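Missing here is one protein chain; the remaining ones are kept as they sit in the complex.
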Amino acid sequence: MLGRGIWSSVRQGLSRVLSRNVGGWASGEGKKMDIAGIYPPVTTPFTATAEVDYGKLEENLHKLGTFPFRGFVVQGSNGEFPFLTSIERLEVVSRVRQAMPKDKLLLAGSGCESTQATVEMTVSMAQVGADAAIVVTPCFYRGRMNSAALIHHYTKVADLAPIPVVLYSVPANTGLDLPVDAVVTLSQHPNIVGLKDSGGDVTRMGLIVHKTRRQDFQVLAGSAGFLLASYAVGAVGGVCALANVLGAQVCQLERLCLTGQWEDAQKLQHRLIEPNTAVTRRFGIPGLKKTMDWFGYYGGPCRAPLQELSPSDEEALRMDFTSNGWL
Amino acid sequence: MLGRGIWSSVRQGLSRVLSRNVGGWASGEGKKMDIAGIYPPVTTPFTATAEVDYGKLEENLHKLGTFPFRGFVVQGSNGEFPFLTSIERLEVVSRVRQAMPKDKLLLAGSGCESTQATVEMTVSMAQVGADAAIVVTPCFYRGRMNSAALIHHYTKVADLAPIPVVLYSVPANTGLDLPVDAVVTLSQHPNIVGLKDSGGDVTRMGLIVHKTRRQDFQVLAGSAGFLLASYAVGAVGGVCALANVLGAQVCQLERLCLTGQWEDAQKLQHRLIEPNTAVTRRFGIPGLKKTMDWFGYYGGPCRAPLQELSPSDEEALRMDFTSNGWL
Amino acid sequence: MLGRGIWSSVRQGLSRVLSRNVGGWASGEGKKMDIAGIYPPVTTPFTATAEVDYGKLEENLHKLGTFPFRGFVVQGSNGEFPFLTSIERLEVVSRVRQAMPKDKLLLAGSGCESTQATVEMTVSMAQVGADAAIVVTPCFYRGRMNSAALIHHYTKVADLAPIPVVLYSVPANTGLDLPVDAVVTLSQHPNIVGLKDSGGDVTRMGLIVHKTRRQDFQVLAGSAGFLLASYAVGAVGGVCALANVLGAQVCQLERLCLTGQWEDAQKLQHRLIEPNTAVTRRFGIPGLKKTMDWFGYYGGPCRAPLQELSPSDEEALRMDFTSNGWL
Partner (left out) sequence: MLGRGIWSSVRQGLSRVLSRNVGGWASGEGKKMDIAGIYPPVTTPFTATAEVDYGKLEENLHKLGTFPFRGFVVQGSNGEFPFLTSIERLEVVSRVRQAMPKDKLLLAGSGCESTQATVEMTVSMAQVGADAAIVVTPCFYRGRMNSAALIHHYTKVADLAPIPVVLYSVPANTGLDLPVDAVVTLSQHPNIVGLKDSGGDVTRMGLIVHKTRRQDFQVLAGSAGFLLASYAVGAVGGVCALANVLGAQVCQLERLCLTGQWEDAQKLQHRLIEPNTAVTRRFGIPGLKKTMDWFGYYGGPCRAPLQELSPSDEEALRMDFTSNGWL
C-alpha cells in the first residue's frame, strides 16, 4: 500500500526536479553533477511476514546518517529490488529521502529489463526524490545485449530522465559487463554522469577513466574490496555494501586515499577484503543483513527465495570479521 | 489497458480451476497431468509503437493451430515476458486461451524473481486460463540460488498453485542450471509435473529421466536442436522456438521419433540444427521474428532494448534456412 | 629407459607403415580408414614408485582384449600422457601393440603443443605400431587458437603423418572447443578420418555429422555418458573411459543402438550415466583407477600432482556404481 508519505514526497520531488531543470543538463550550460564519495547501498528491511519495514528502514538511515557518506544508493543489488513491487520501490526511495540528511545525495536504482519501463521508473524515482538514477544493464537477453543495444537503451533513458543517470555494471548478478566502448560513447551524453562498476577489474576501470578523461564523467567502485585500487586508477568513490556495517572504516579508507596516505590506506584496505567478500560474493545479502544485526542495525530476513545462512555459514561469516579485528 | 476479454477470461479460468481442483492434485488420487508433445513458445507481437498487437497474436495462433501441437507455451523466454507489464502478461495469456483450439494445452510462464510474486502470477495465470505454469528459475541472485533455495521456492509455488507446475531451466538466459538433485527432490511434489530443460546437455537430461523414473514426472526439451537426442534419452516432447516457423517439420520429427523411424528422424534433425540455432542462440528473438515474417506469420519488431538484425545478420539468418532447404 | 621391446616394435611399425603407404591415403585411391566402434582409453599403470608398470599394462590389455572392442586408445586424456616422457609415451604404445589382439585398432594420442612436435610424435607413434593418431587440440595459447590456427596445425600434421589422423576436442581439459567450421574444413583432408568429441554437446555433434556428410568422415563420442544420444545423431562409436571397467556393458549399449533396440538401449544408458560421470568429470583418473581395482584390473596410483581419492570421495564413487547395480 502506498501511504501518504509517498504523495507528499512526489510533490516535493517534482518541485525539486523542476527547479533542477532550470539550468539543468538539457540547457548544456553547466557541469554535470559531481557524484564523488562513498555510498552505502541501503538494504530493504522486512518484517517476519516479509512486509517492507519502513520504520526499521528509517532507523537504519538515522544511524547511517552520522557517517561522512556522500549519500545513499537505494535499490542497488543489495536492496533486493527484484523482489519489490514498483510501488514498494518508490515508497522505499521516498522514505529514504525523508529520513536521510538533506545535504546528501540519493541515488536510486531504476533499471528494468525494458527500455520503456526503465524510463518510467526513472521518472518516478525523480518524482519521489532521487537526485540521480543508477541504471543496471538489462540482462535476461544478454546474448543480444551488445554495445549497440546498450547504447540505444541508455541513450533513451538518459534523454528522457529528469535527473542524471549513472551507468551500472554488475556482472556477478547480470552475467554481463557493460563494454568499454559503450561506456566511452555514453560518457558523452550530457545527462550521463558516471559509472558504478562492480566487476572488480581495475585494468578496465583505469582504461575507462583514461578514455573518458575529456568528458565530465566519474567512476565509482562497486565494492569495498577494490576501493583503494580504484582510487589509485582514478575512481572518485565507491558504492560499498560493507559501508552498511563498517561505515566509519570505509570513509576512513576514502580519506586516506584522498590525502595520499597510501601506506595506511593499504593496511586498512587489507583488513576490509575478507569482511567485504563475506557480505557480498560469499554470503550475499543474507550475510550482509546478518552482519547488520551484529553491528546495531536492523538486518532481518530477506524475501524468498533468498534463504537464511546456515549455522556453519554464519560461523564462517563471523570469522571473516573477527580475524580482521572488527568483531 | 486491460480489455473486457481478460475479465471474462478470468471468470472462465476460475471455473476451470475450480472444476479441476475437484479431485485435483491436492487429493492425491489421480495421476499428474500428461504434458507430452510439441509446443511452440509463442512470441508477443508488437505494433510499430511497441504496443502489444493482440490482433496479430490471434492471427498467428490461428495459423499455428493447424499443426498437431500438444499446446502452446506463452511467456516463455521467446515471449519477451520480462518486457511486459503484469497486466500485459495476463492479457496475452487470456487472448491465447481464446484464440487457440480447445483441445490443446496452454502452458504459461509465471516465473518472477521473488517467491511471493511467482505465486501470485501463477494464481493469476490459472485465472486467465492457463492449464499449467512454466516457472523459470529466479536468477538475479544466482550466487545464492543453491538447491536448498530453489527447492524452497518451487515447493512454495507448487503448494499454492491451482494448476500444475513445470520447472524451467534455461541457463543461456539465467546463467543458472537447476541442479539435478533439486529436480529429483521436486519431482516428488504432487503438483510438479515436469521440467523444461533448455540447456542442451542430454547426459543431464538422461540422468534426470533415470532418477525420476519412479515419479510421475516428464521432461521436455527446450529447443529443437537436440529434440531427437532428447527423445532418445527419454524426454517426451519439446518446447521449440523453431516450431513457430517450421511447425510441420518439428511435429514430423516428433512422429518419426515416437514411431522409431530413427534414420529418417536423424536426417530431418540434421537439417533443423542450423535453422534452430539461428532463431535461438545466434540471432535470438529478433531472428525468430524476422523468420516468422518470411514464413507468413507476423513477427514484427521487438521491444527495446532488443534491436533489429543488421542486414548482414539477416543475410546469415536466411542462409541458415536456405542451405538446409527450408527457404 | 627404452627396452628392447620398443626397437623391435619400431621395426615392425615401420614395415607396417610402409606397407600401408602403398596405396595409402596419399594416392587418393581408396576410402579412408573406418574407425567405427568402441574403444577404452587405456590407463597407464604405475608402480608404487611411479614407474610405468608395463607388466600390469599387459595384464590389463589381456583382460580388455576379451571384449568386442574395435580397438584401444592409448595416450588419451585418461592415459596421463602429459605426465609421461616422450620415450614412455612410445614405449607404452609399443607394449600395447604387442599385448593387444592383432585384429583390433590401436589409436595413439600424439598431440603436443607445437605443430612440429606433434608431427614428430605422430611419425614415431606410427613407427611403434599405432594404426591412427588421435591429436588433441593445442591449448596453452588458447586465446590465439582460432579456426585458422587450428586448421593450419591439423593440416600440417595430417600432411606429414604416415597414419590417419583423428581430431580430438576435449574442452574439459583444454578449455577449447575445436570449432565446427574448422572440423568441416579439415574433414576434407584425405588423411583426416574423424573426430573424437568429448564435449557432450550433441547438437554440435549432429551438426558436424550433417555438414561432413559428403566427406568420408566419422564422429566418435568421447564419453559413455552421451553414447546413446551420439549414435542417435549419427556418431559411429565412442572412446569411453567407462569401458575400462564396464566393457561388456558399453559394448552391449553399442549393439543395442546399432540394432535399433532403443528402449533397452535407453535403460542401459541411464544406468551408465552416474558411473561414467564418477570416473570422468567427478573423480577423474584417480576415480577411474580406483574403480579398476574393484573390477579386477590394475588401477594403482596416478603420477603426481594427481592425488588419491579421499575416503569420502571413494565412498561416493562406490555409491555411483552400487546405486546403479554394478557393484
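For reference, chains read A, B and C in written order, and residue numbers begin at 1 within each chain.
Basically, contacts are C-beta pairs under 8 Å (C-beta built on N, C-alpha and C of every residue); 3 or more make two chains touch, one makes a residue touch a chain.
Predicted model only: the values in this text are computed from it and were never measured.
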Chains in view touching the one left out: A, C
Contact residue for the chain not shown (choose from C:His62, C:His152 or C:Arg213): C:His152
Chain not shown: contacting residue from A:Leu61, A:Val74 or A:Leu228: A:Leu228
Option from C:Ile87, C:Ala248 or C:Leu306 whose C-beta touches the chain left out: C:Leu306
Selected from A:Gly109, A:Gly200 or A:Pro301 as touching the chain missing from the view: A:Gly200
Missing-chain contacts mapped onto chain C: 50, 77, 82-83, 85, 113-117, 138, 140-145, 148-150, 152-153, 156, 172-175, 281, 284-286, 303-307
Chain A residues touching the omitted chain (full complex): 200-203, 206-207, 209-210, 213, 223, 225-226, 228-229, 232-234, 260, 262, 266, 269-271, 273-274, 277
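In this text, only the chains that are shown with their structure count from here on.
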Target chain C, source chain A, minimum contact steps: 2
Rigid-body rotation angle, chain C and chain B, from Cα fit (steps of 5°): 180
Copies chain A and chain B touch via same or different residues, half shared test: same
Mean-CA-position distance for chain C and chain A (Å): 52
Whole-Å gap separating chain A and chain B, where each centre is the average of the chain's CA atoms: 35
Sites on chain C at which at least two other chains make contact: none
